[in-house]
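Every protein chain but one is kept in place in this view of the complex.
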Amino acid sequence: MKVAAAVLLLLLSLAALSASWIAPDGGQMQFRDHINEPPSSQFPLGTDPLGRDRFARLLSGARISLLLAPAAALLAVLLGAVIGIAAGLRSGWLAHLLSAACDLTLALPWFFLLLTLRALIPIDVAPPVSLLVTFALLGLLGWAGPARVVQAGVHLTLRAPHILALRARGAAPLRVLTRHLLPELAPLLAGQFLALAPVFLLAEANLGLLGLGVSEPMASWGNLLKELESVAVAGPAALLHSWWLLAPLAGLLLSTGSLFILAPREVTP
Amino acid sequence: MESALVRSCLTVNYSGKPPVLRDLTLEIQPNELFGLVGESGGGKSTFALALLGLLPPAIASLSGTLTFQHHDLLTLPDRAFRRLRGRAITYVPQSPIASLSPRLSVAAHLREAWLIHEPSNSSDWRQPSLAALHSAQLPTEPAFLDLRPAALSVGMAQRLLIAMAILHKPALLIADEPTSALDLIHQSAVLDLFRSLRDTLGTAVLLITHDLHAAAICHRVAVLYEGSIVEQGPPAQLFHHPAHPYTRALTSARR
Partner (left out) sequence: MSHLVGLLAFLLLAPPPPPQRGGQLHLAVQAEPRSADPHVAADEPSELLAYLTHGVLVRINRLTQLPEPELAQSWKTSPDGKSIAFIIRPAARFSDGAPVTSADVCYSLARILEPKLDSPNGDSLRGAAGAVRCAPEKARVTIAFDKPLASAERWFDGIAILPASGKEKTGAGPFHIKEWQPGAFITLQRNPHYWQRDAAGAALPYLDAVRLDVQRNRDLELMRFEKGELHLVNNLDPDSYNRLRAKGASSAISLGASLDSEQMWFNQSPAAPIPDSKKGWFRTTSFRQAVSLAIRREDLARVVYHGHATPAAGPISPANRLWVNTSLKAPTANPQQALALLRREGFTFSAGVLKDPHGRPVEFSIITNAGNKSRERMAAMIQQDLAAIGIQLRVAPLDFPSLIERITKTFDYDSCLLGLVGSDLDPNGAMNVWLSSAANHQWNPNQKSPATPWEAEIDKLMQTQALAMDPAIRKRAFDRVQAIVAEQAPFIYLIHRNSMVGVSPRLRGVQPALLRPQLLWNVPRLYLQN
């Protein structure tokens, strides 16, 4: 199972990396006499409403989705872990401050904040830069959820008898943290990561609405998935007739699924 | 008498509530088998944790006196306390399996327990560990060393905790309810083990239990009731001439 998942992920990553070789234009070339076509030998997954090769777009979109979304999720989880652990280990003003910051972050009207941020970034930044900024933002802003979970996890773990026993053996806080707390929180962190990565993947598609992230000519799984919305409105029957539109969804499910299989699991007692 | 190992006249309360221990007064002599008997929720574990300096500082407040050898445990800096913990004062906690790290093997437990106090002799952990396992009457072959806590029985887990507790030849070993998780046969075996450890290692043992009969192996037993020691003396005296009504209730009770 794990091997299959690893092979699958490897294949997906390889395909993504080879995208610039298979589709040098990043799937941006418009074949205007071939719009909305079903799969053919020239276009293995058909073409989109602008006549762009869906297969090429899927591959070049994978680069963004398989690299940047997990990177942003990793950033968010790392930040969340640091803050959550600090808040969990300390009692007193620091814990209060951190958990207040956490509440505030969760309650903020992100939409408007992102709007303001968008206004601060010059409109003609090169797409790759705006892409990086977007995912850095997602990563930097997404810490609160994981922090909350990690803090609770720290509290729970610290109260566990084996940690008390360890401290009774004279272990210093640093050892407790690095050798025991962190490894034991790993499944928790992995879970957070697995939950966030697809969320960020989709968030990227919605950020496109604000002019952040991947703008139209570039492909990402997020904006490829967004196309499914309009198909969904037309009813499930329409999907049966155009199954190839589901390719990005399949990509998303396969990659998150294999990540899930590969993720460390809690040891059963 | 002036060279008592532990001297206590301790009051402890949790977050401003009525004290759990009030002027708990006792002395433990070096190499003594000392029993602390009292009902569940009476504050026995609280006393053990106070000796280890592990009461949660945010909610527990301690006053009175508590000394170990020449150390004043109530004012001892954290760093110095860490040097005592696990070396001079060791702890065998109440629920054996839950008190082991689920991810670590038997060997890893011992290795870590060694390294915490002997970081410079990091490669030397094996010899003393095997000796400790042997003293705790556990197997020493590699197959056993590779087991994880989930694969151990309760009794074995407890003996592993004991092995770690004697690794550094402590002056005081605290055993918190060591018999309560075991059946009768294993109970007497583990009590025998503590007695022989005290004999061979020269360790003092603080045996905490709610069962007066389990404390029969001790030299002296103190009875904890409503936060204070109401009576103490050799077990035979407590069994045959209990002075306090609570002690009398304990002698007639058998679980």
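Read from first to last, the chains carry the letters A and B; within each, the first residue is number 1.
Rule of thumb we're sticking to: contacts are C-beta pairs under 8 Å (C-beta built on N, C-alpha and C of every residue); 3 or more make two chains touch, one makes a residue touch a chain.
Just so we're clear, the structure is a prediction, and the values are computed from it rather than from any experiment.
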In the full complex, displayed partners of the excluded chain: A
Option from A:Gln30, A:Ser242 or A:Thr256 whose C-beta touches the chain left out: A:Gln30
From A:Val3, A:Ala126, A:Leu174 or A:Leu240, residue that would touch the chain that is not displayed: A:Ala126
Interface with the unshown chain - residue positions in chain A: 28-30, 32, 35, 49-51, 115, 118-119, 123-124, 126-127, 208-211, 215-217, 233
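Note that in this section only the chains that are shown with their structure count from here on.
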Distance between chain centroids, defined by C-alpha means - chain A, chain B (Å): 49
Touch list for chain B against partner chain A, complex: 52, 54, 58, 82-87, 90-91, 93-95, 97-103, 112-113, 116-117, 148-150, 161, 164
List of chain A residues in touch with chain B within their complex: 91-92, 160-162, 164-172, 175, 179-180, 183-184, 267-269
